[in-house]
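Okay, here's the structure, questions in a sec.
The block that comes next holds chain A.
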Amino acid sequence: MKLLAKDESLCIGCGECEAVCSKTYFKEISPEKSCIRVGDQKIQVCTQCGECIDVCSVAAISRDKNGVVRINKKLCVGCFMCVGFCPELAMKMHGDLLEPFKCIACGQCAKICPTHAIHISEEA
Partner candidate 1 sequence: MEKLEHKFLKEYNYELGAVDKGYTNRTLYINVGTHEIKEKPVTSLMKDKFIGGKGFGLYYLWQAVTESTKWDDPENEIIISSGPIGGITQYPGSGKSLVVTLSPLTNMPIDSNAGGYFGPFLKFAGFDALELQGKAEKDVLIFIDGTKGTITIEEMPGGGVDTHILGEQLTEKYADNEEDKRNIAVISTGTAAEHTNIGLLNFTFYDVRRKGIRLKQAGRGGIGTVFRDKHIKALVIKCAGVKGDLNHPVDKLTLNKTGIKLHKEMHDLDNSQNQMRKIGTANIISIMDQYDLLPTHNYKFGAHKDTFKISPEVFISKVTQNSPDGCWHGCSMACAKAADHFELKTGPYKGQKVTIDGPEYENAAGLGSNCGIFDPDVILELNFYCDTYGIDTISYATLTAFVMECYENGILNKERTGGLELNFGNIEANFELIHQMAKGEGFGKIAGLGIRKMKEIFAKEYGADPQFLFDIGMEQKGLEFSEYLPKESLAQQGGYGLTNKGPQHDEAWLIFMDMVNNQIPTFEDKAEALHYYPMFRTWFGLNGLCKLPWNDIAPADNKLTDEPAKIPEHVQNYVDIFNAVTGKTIDKFELIRQSERVYNFQRIFNIRMGFGKRIHDKLPYRAMGPVTVEEYQSREERYDQQLKELLGYDTTGKTTEEKIKVLREYREDQYEKLTDAVYKRRGWTMDGVPTVEKLRELGMDLPELLEVVEKHR
Partner candidate 2 sequence: MIKLNNRDCEWHEGLTVEELLRLKNYTYPRIVVSVNAVIVPEEAYASTVIEDGDKVEAIHLMAGG
């Protein structure tokens, strides 16, 4: 299963990951639009646990072949139940957007992290 693994003890909270994430997906630098959030030696990001899949009433969330949990925006009705039910608080909402958003383990942030506090893990 592919996911963004983390070692919080290495995190210096520089915010580079947040900047690259929001830039990649929303063409702007805004921590509020980042799928990963850091600070105070805490890294908040999706563990791909998939609890949100069962919460979604319209079955808009599913696991892809790599094990990554993805949102089908076309089916999503923007209820944000998945945000309230995420055990990691890693499903995100932003007022500009009709749908929630989350980490899909693309690895852009891992590439830029100066302390290797995050990396893509592909273990089974």
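Basis for inclusion: all candidates are chains of the complex that A comes from, given by their letters.
A few comments on the model shown:
By our rule, a residue touches a chain if its C-beta (ideal position, glycine included) is under 8 Å from a C-beta of that chain, and two chains touch if they have at least 3 such contacts; residues count from 1.
Note that this is a predicted model, so its numbers are computed, not measured.
Applying the touch definition to chain A and the options 1 or 2 in this complex singles out candidate 1.
Those residues of chain A whose C-beta lies close enough to touch candidate 1 in the complex are 54-59, 77-81, 83-85, 93, 95, 98.
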